[in-house]
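Data first, discussion second: the structure below is written as structure tokens.
All protein chains but one are shown in place.
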Amino acid sequence: MVTAPSRRPSLPLRLTGIGKRFGAVVAVGGVDLTVEAGEFVTLLGPSGSGKTTLLKVVAGFEAPDRGTVHIGATDVTRMPPGRRNIGMVFQNYALFPHMTVARNVAFPLSVRHVAREEIGRRVAAALALVELGGYDERLPAQLSGGQQQRVALSRAVVFDPGLQLLDEPFGALDRRLRQQLQEEVRRLQRRLGLTAVFVTHDQEEALLLSDRIAVMNQGAIEQIGPPHEIYARPRTVFAAGFIGESNLWSGPVTARDGADVTIAADGMNLRARAPAVASGGSATAMVRPERVRLLGGAEPADNRVSARVEEISYLGQTQKYLLAAGSRRLTAVWDLTAAPVGSIAVGACVTVGWSAADVHLIAG
Amino acid sequence: MAEAPGRRRWLGRALAGYAAFVLALLLAPLLIVVPISFSSARYLQFPPPGWSLRWYARYFADPQWIESTLVSLRVATGTTALALVLGTALAYSIVRGRYRGRRMVERLSTGPMIVPHIVIAIAIYGIFARLRLTGTEAGLILAHTVLAIPFVVSVMSAALRTVDPALEQAAMSLGVGRIGAIVRVTLPLIRPGIVSASILAFLSSFDEVVVALFLSGTTKTLPKQMFDNILVEIDPTIAAVSVLQIALVVVALAVVARFGARTVPR
Partner (left out) sequence: MSISLPADEPPRAGIAARLGGGAGPFVLGLPALVFLLLLFVGPVLRLLVLSVEGGDLAAYEKAVTDGLYLTVFWETFRIAAIVTAASIVLGYPVAYWLTTVSRTTAAIGFACILVPLMTSVLVRTYAWMVILGRNGIINRALRDWGLIDAPLPLLHNLPSVVIGMTHVLLPMFILPVYSVMVRVDRELLRAADGLGASGGQIFARVYFPLTWPGVLAGGTLVFIVALGFYITPALLGGGRIIMIANVIENQVQTLLDWRFASALSMVLLLATLAIQAASSRVQAPRG
């Protein structure tokens, strides 16, 4: 059993008003973000959303036009990358092809003039941490993609960085390896108590790994919060659409009835539980596919729709149903083990519904 | 209908024959110099009436030839060092930089390859005459470096484009500055390019005549010495010097083939 090496504590990261433009293109427009010590925060967004630029600003590869970057109490905004004490993991591993595994991992220590015996000890410990003991003398080209990324991981932690940055580190790996490495990264991060900022466009990965997710769009953070919150209560239409599948309808809020409101959207009157939303404005209603229930004939529901099954796709234990009700489309995901579901075929007419509490309203 | 295979084969042979003829034309003049350099005759004679090393002996015994060879070796070495440092840094700037005017810088770097050497020669001569740099090895090194930079930049740019910028970023994030990243990571990875660029730069200076005609003064380079001799008389000593130069080229190309970057795409 390998014990975690004693290490300096991780540091919090604080970004204040970070702005960066390339010519006329605003890559990042005024981002504030605080990552607590030991926290794992994901920057999630499509390409061009500014997440990679933001990471490069933190790493020191891009100088921001405005704003400051603090790691712990130190303002590192103008500090070169090598002095920021950041462990970074790159998409294509970025292992030095002309150095052995051991020399790759030793690199950050030898440039810090650590004593030779200590380098040997710490490299061995760091490689053991990713279960690559005995691979010291191999060259990167002699390793598999997964092994290379594990070497890169151990190189990024061996020098006790205050902060770890991961730039789409699983992008080049196949699905199975990706899952293994995701677990490894999370395990390592928890065990060493690393402050980590992780960049990805893969929402599943973000939901799986993060303490908090920052959803980025057009150079700004649209929403930040724990995965369950981002998933259940997205604050913007973009966040709702980008994370998980969702049924979205927009329209004016026409009536209020106690805690519920009615939204006239797409020719339907949707009931939603939203004590705080005022009548008269407009809103977008979101219903996650797994919240859409298959209704028996007389079963009561706040919202009912009759629809035809257009398409069925198999997802494993669940199936996804694409339903058409007039011109409206909606998606439902049902568990195959639930009684009546298995017998539904394409072309069948079904009645579906959902409760007002399962409708999440996004203002505007 | 495709053509008859017989005709195809005939065409193929004709092509091979033609190519062999042209390549022979390219090589033959260089090969002809070899027997002449070993001739025992006092004047040009082909085929030589007998064999001797007298022309090589004369080359090695003549202080003018030896001195000019040493001047050329020193100038070429200095040029290689200076052009390699300046050109590699410039290539790095062009390949990795994102600043405005990068295209202009790139064009400027290839300029000395396009501007006729006679123009560069008199342009530099005009300045160096005022600075009293004519007739000095330093002046020759500076002028030859202008001519050598384009070779270094083009070879090193190609080499640098094969190195993933993420490797440098990784090195920088792990604790070194940009220079440290270049020295520890980039340069070791482009060593073949450095070999090729050095040899190109060295030969470009070692072979250079036009600039040397103006700048040499009394500090004659080997090509300048050869040029002066050819104008006076064609004695076989020049053949001996030529063979030595050809041998240098063959060795240099062998080094490039073994350790250098691919100069020709394949």
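First chain written, first letter: the chains are A and B, and each begins at residue 1.
In the analysis below, a residue touches a chain if its C-beta (ideal position, glycine included) is under 8 Å from a C-beta of that chain, and two chains touch if they have at least 3 such contacts.
Because the structure is a prediction, the values reported are computed rather than measured.
Trainee: Among B:Leu73, B:Leu86 or B:Ala166, exactly one should touch the missing chain; which is it?
Mentor: That would be B:Leu86, which touches the missing chain.
Trainee: When the complex is taken as a whole, what residues of chain B touch the one chain not shown?
Mentor: 1-3, 7-8, 11-12, 15-16, 18-19, 22-27, 29-30, 32-33, 36, 43-46, 85-87, 89-90, 92-99, 105, 108-109, 111-112, 114-120, 122-127, 142-143, 145-146, 149, 172, 177-179, 203, 206-207, 209-210, 213-214, 223, 226-227, 230-231, 234, 238-239, 242, 245-246, 249-250, 252-253, 263-266
Heads up, the rule we're going with is that only the chains that are shown with their structure count from here on.
Trainee: Flag every residue of chain B that touches chain A in the complex, lowest number first.
Mentor: That would be residues 164, 166-167, 169-178, 180, 184-185, 188-189 of chain B.
Trainee: If you look only at chain A, which of its residues touch chain B in the complex?
Mentor: Within the complex, chain A contacts chain B at residues 59-61, 80-88, 90-92, 94-98, 107-108, 111-112, 155-156, 159, 165.
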